[in-house]
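Structure, as structure tokens:
Complex shown without one protein chain; remaining protein chains in place.
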Amino acid sequence: MRKSKKKLTLLFIFSLFAINLFGSDGTGINILEKVTSNSRSIDMIWVLIAAFLVFFMQAGFGMLEAGLTRAKNAGNILMKNTMDFTIGSLAFWAIGFGIMFGTDKLGLFGTSGFFLSNANPTSSSGLWTYVFWLFQAMFAAAAASIVAGAVAERTKFTSYLLYSLIISMIIYPISGHWIWGGGWLSKLGFIDFAGSTAVHTVGGIASLVGAIFLGPRLGKYDSYGKPKMLAGHNMPLASLGLFILWFGWFGFNAGSTLSGLNKGLGLIAVNTNLSAAAGAVVSMMLIWIIYKKPDLSMTINGALAGLVAVTAPSASISPASAVIIGTIAGILVVLAIEFIDKILKIDDPVGAVAVHGINGIWGTLAVGLFAQAKYGQATGAGAVNGLFFGGGLHQFKIQLLGSLSVVVWVVLATIILFGTIKKTIGLRVSREEELKGLDLGEHGLESYSGFQILN
Amino acid sequence: MRKSKKKLTLLFIFSLFAINLFGSDGTGINILEKVTSNSRSIDMIWVLIAAFLVFFMQAGFGMLEAGLTRAKNAGNILMKNTMDFTIGSLAFWAIGFGIMFGTDKLGLFGTSGFFLSNANPTSSSGLWTYVFWLFQAMFAAAAASIVAGAVAERTKFTSYLLYSLIISMIIYPISGHWIWGGGWLSKLGFIDFAGSTAVHTVGGIASLVGAIFLGPRLGKYDSYGKPKMLAGHNMPLASLGLFILWFGWFGFNAGSTLSGLNKGLGLIAVNTNLSAAAGAVVSMMLIWIIYKKPDLSMTINGALAGLVAVTAPSASISPASAVIIGTIAGILVVLAIEFIDKILKIDDPVGAVAVHGINGIWGTLAVGLFAQAKYGQATGAGAVNGLFFGGGLHQFKIQLLGSLSVVVWVVLATIILFGTIKKTIGLRVSREEELKGLDLGEHGLESYSGFQILN
Partner (left out) sequence: MRKSKKKLTLLFIFSLFAINLFGSDGTGINILEKVTSNSRSIDMIWVLIAAFLVFFMQAGFGMLEAGLTRAKNAGNILMKNTMDFTIGSLAFWAIGFGIMFGTDKLGLFGTSGFFLSNANPTSSSGLWTYVFWLFQAMFAAAAASIVAGAVAERTKFTSYLLYSLIISMIIYPISGHWIWGGGWLSKLGFIDFAGSTAVHTVGGIASLVGAIFLGPRLGKYDSYGKPKMLAGHNMPLASLGLFILWFGWFGFNAGSTLSGLNKGLGLIAVNTNLSAAAGAVVSMMLIWIIYKKPDLSMTINGALAGLVAVTAPSASISPASAVIIGTIAGILVVLAIEFIDKILKIDDPVGAVAVHGINGIWGTLAVGLFAQAKYGQATGAGAVNGLFFGGGLHQFKIQLLGSLSVVVWVVLATIILFGTIKKTIGLRVSREEELKGLDLGEHGLESYSGFQILN
């Protein structure tokens, strides 16, 4: 018996030793720790790379907006583009991030984390906050950039800086808090995976209000109210803009998993691609039927409409549904641009309201129609079935409520914002400056020095 | 003895407990599962990011092709570029992917997986299919895009849409199946790591047939048959196109491992870079010697030739071999462009046949010459030695057979394709439209509205 005991003890020690040997890599680091650290690194590099891609969308917005407007305002729009990103980055660091993701107050806004005060370099979660901030800052900047196109070619530079600051710092973060920051909409089960509402509806509706407050560009409508086409000056730039935006959108949507370990990354990227493709093809065909010519700028807007519309549902739907959503987006964007331009007589030089506003709403509602639990489970977007897949109207109503609430919020906030600016420093450049071009008037530069430019 | 038994049982239980303790992270998830899941995620994010990079090559093709052609056709070529990607994406989703990667039939084509029916969100392999599809769809689009340059400035838009659809949906997937989809060439041991044959030869040979069917642009050859240079309108765009393509090519080649765990990723990227560099330098020097001036567009084509040529062998060769392959590619592309332009009198505005066709073949054969087993083992491309490294002619013959078969297939298929289109709806725009420019004729747009354009 004693011998047996000894042996048992030996075996026990051996067993512990074996496990210990196995459980460490010889340097005393536990294997589980290494595995967890690998997982954390996968998340980190995925979300960072996605953030870089979303950053690059700024170049896309810039090229698109500059390309679709006139040469005499190209420098101005790129200057605005640069400034809304840079001022927006600083504002989102100081204030916006805290309002959007800080400790929730009444479901309405956050109250902590200003100046990245909740980040720190000594803990995993503190280090993650930097990654998360970068990704979110890029989204805030995108929302502000959307507006630049709608108010192009006539907005005072100072006024632009001011409203763009307020959007990045306050307006976007507040509705963003409702949706992604633990606010009331997120508690209701509102699904806006990558921001059809949070980013695009906000940007698109602010565009609408801005364009109304500004009024149309000189020469846009003749004395009978008939719209005139003020052609964009550089279609290769605009095309490049589309491709850069599409490229960045893979980061926008698939990065919104906030995790490289997410098993549905591929599905999200495929849906993104197919909806954009369908949007482009359908817009082209529709405009071809209406105007007898397949127009490039409308095709570009069709692809963008598909991208905007699939942004909310991308993680909850099948690829076939993505094609349908993109198809409808491609039709909607053409009709909406025509309606806004010809019936409402609102001058939106690049179609930002139709692309981001209307299709932001459409994409948000589409979640309530096309969501399938098995897709949402794979991506973590939520096990929800939409109306067409046996889920009834439950989710659709939430989506409708969320979309409407954000529209109302942005309409009210931007009416105050643009109204105040208009009453005080003024929104619009002088008639003379507008005719001469904002490049010369606002910045004293020619964007294409040496080229013979006719208008 | 009973006591001993009890102790043994206790130890046994303890042992299991210890292992379980160690083997799970306390939430019941086995550590091995986490490790495997990490590995899967590494693969997924690598291939997705590579797919995004390959997507971005569309912008590269667009800028390159637009830049190297005339201003009056810039919008048209970008429209084509947008449409071949979008229509191609949908066609590859519906049909192409199934033909290329579906269940093999006689080694010739696949027969399942249409509309992504073999993907699903509930299994790891089903989720992987989305990732794999995205990567492959980008490749299909690249093949179609290559042709756009060769047929630029004179092809009817409708005809373009049609042939580009057929290439993405049928022609490319069939030879793709032979090479990558388990078809007869893959069974023979044909090595085309990232697609010198599957993508570039297909695109380049379709370019050749298309350019022959179309005939030269008006004014390209004078009445004595002497070629005239129809200069590209925007060299900065063309340069940007090169850099975007090169950037994307890192994803094209290193992503073709289809795994982020592949140990040879760095080798592949280094080979890609060095071959491109050598191609550019050598093309520049050669053209400098011939024409007394170092020409930018030829240098761009030299870099692209190096990239195309290294695409097949990139995972099987040493960096020194990559430099040699790029050097030869740089010479070949200059000679081939001259030969096609001056001797064959085929008008290929951007040099697509020489860059993608000739160098696609050269790169494919180069595997049979320069492959070294130790490199192919590190990357998983296959433990093959080429002629120069003791492997004899065995692999070279397979490469030659593969390359020839694909050339024959594409020649036959595109003769039928372009021939049928020519006989029915017609391939070419009217003389009047060609002179005026396809931007106005096909799309009713000016790409550079406001600029004084002379031709």
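Labels A and B are assigned to the chains in the order they are written; within every chain, residues are numbered from 1.
Keep in mind that, in the parts below, a residue touches a chain if its C-beta (ideal position, glycine included) is under 8 Å from a C-beta of that chain, and two chains touch if they have at least 3 such contacts.
The structure displayed is predicted, hence computed values, not measured ones.
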Q. Any idea which of B:89, B:175, B:196 or B:234 touches the chain not displayed?
A. B:234
Q. Which one touches the absent chain: B:100, B:127 or B:276?
A. B:276
Q: Have a look at B:71, B:116, B:209 or B:358 and name the one touching the chain we're not showing.
A: B:71
Q: Touching the hidden chain in the full complex, which residues of subunit A are there? Just list them.
A: 1, 3-4, 7-8, 11, 14-15, 18-19, 22, 25, 31, 34-35, 37-38, 40-42, 44-45, 48-49, 51-52, 55-56, 58-59, 62-63, 66-67, 74-75, 78-79, 81-83, 85-87, 89-90, 93, 115-116, 119-122, 124, 127-134, 137, 157, 234, 237, 240, 439, 442-452
Q) In the full complex, which residues of subunit B touch the absent chain? A) 1, 4-5, 8, 11-12, 15-16, 19, 22-23, 31-32, 35-36, 38-39, 42, 45-46, 49, 53, 70-72, 231-236, 239-240, 242-244, 246-247, 250-251, 254, 260-267, 269-270, 273-274, 276-278, 280-281, 284, 291, 293-297, 299-300, 303, 319-320, 323, 374-375, 377-379, 448, 451-455
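We take it that only the chains that are shown with their structure count from here on.
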Q.
Just the number, please: Cα centre separation of subunit A and subunit B in whole Å.
A. 30
